[in-house]
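Below is one structure. I have some questions about it.
Note that one protein chain of the assembly has been removed; the remaining protein chains are unaltered in position.
For chain A:
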Amino acid sequence: MAFVAFLIKRLLQAVLVMFVISLIGFSIQDNLGDPLRELVGQSVSEAQREAMRDELGLNDPFLVQYGRFLGKAVQGDLGRSYFFKRPVLDVIGDKFPATADLVLGATLIIVLVSVPLGCWCAIRPRHWLSRIAMGASIIGISIPVFLTAIFLIYLFSVNLGWLASFGRGEHLVEIAPGWTTGFLTLDGLSHLILPSIALSSIMMPLFIRLIRSEMMEILEQDYIKFAWAKGLAARRVWFLHAFKNTLLPVITVGGVQIGTMLAYTILTESVFQWPGLGFMFIEAVTRVDTPLIIGYIIVVGLIFVVTNTVVDLIYTMVNPTVRLMGAAR
């Protein structure tokens, strides 16, 4: 029961946040250029324009217009892209799988590298590998993503010629109608690797440090000392007793960061000309394609809110003590 109450509360919060995001998105539309300019040419007279404004409802009060926008938005209608001359959601839907591939690739790299390395740094803080990892993560945090990207392209693509440096490649596999992935072909993978590494490099230092510091703190706890005193094997103390407790804070921070990573795809996709949402957004901005810009903000906002909510729910399910607090609330 407590969980259901928590679930409802959390969903209401999510809806509220989406409401605010849509309001922001809509205000952008209100302030960014005149939609009529995009719809009609220069030759139309001022009187005709005024008539069209009335007809399109552009002269209605702000709240009425916003209400109309919201009503359409919840039905999946975010308007039409000026440039593509297609519904905004269709355009976004076309670009989304590419970005999903990229974020998934980066997430996999982050998890596979930062979990073992972070744990190692916590267990053996004085080991040379830990010192190198910590030093590198300080440097890594301060290198901008496009520098990493250009370096990667220079080394692996230009010099060694091992990996592709732009686009998604020719051979993608359609796993659902309109949804392609590069994970299932060699060509797809060779295109995915560099942009995924570039994108993961932003979050990697943060994750290694987060896992390390959380785990070091946990290793000082009485219950870890007790686990040693029970004569358990080191493996069990580290990877069950300590790691399971480390996971909780890491899931919370990590989940949010994966959402944030979407924002960084803008840079990565531009450098690698990756045909995803970020690249689309940059193009939409240069073309002042307002409906597409707003659509992007709302969709990315939605993804962000959904990941945060899901992370919270997972956290609640994994952590037995939080469940109790939910009941007490």
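General remarks:
In this section, a contact is a pair of C-beta atoms (placed from the backbone, for glycine too) under 8 Å apart; a residue touches a chain by one contact, two chains touch by 3 or more; residues count from 1.
We adopt the following convention: contacts and distances are computed from a predicted model.
UniProt lists the omitted chain of the complex under the protein name "ABC transporter ATP-binding protein" (options: "Cytochrome c oxidase subunit 2", "ABC transporter ATP-binding protein", "1,2-phenylacetyl-CoA epoxidase, subunit C" or "Acetolactate synthase"). The missing chain, though absent from the display, is touched by one residue of A:V15, A:V64, A:A233 or A:A263; that residue is A:A233. Listed residues A:R80, A:H191, A:R209 or A:H241: the one in touch with the omitted chain is A:H241. By the touch definition given at the top, chain A reaches the unshown chain through residues 220-223, 225-233, 236, 240-241, 244-245, 248, 318-321, 324.
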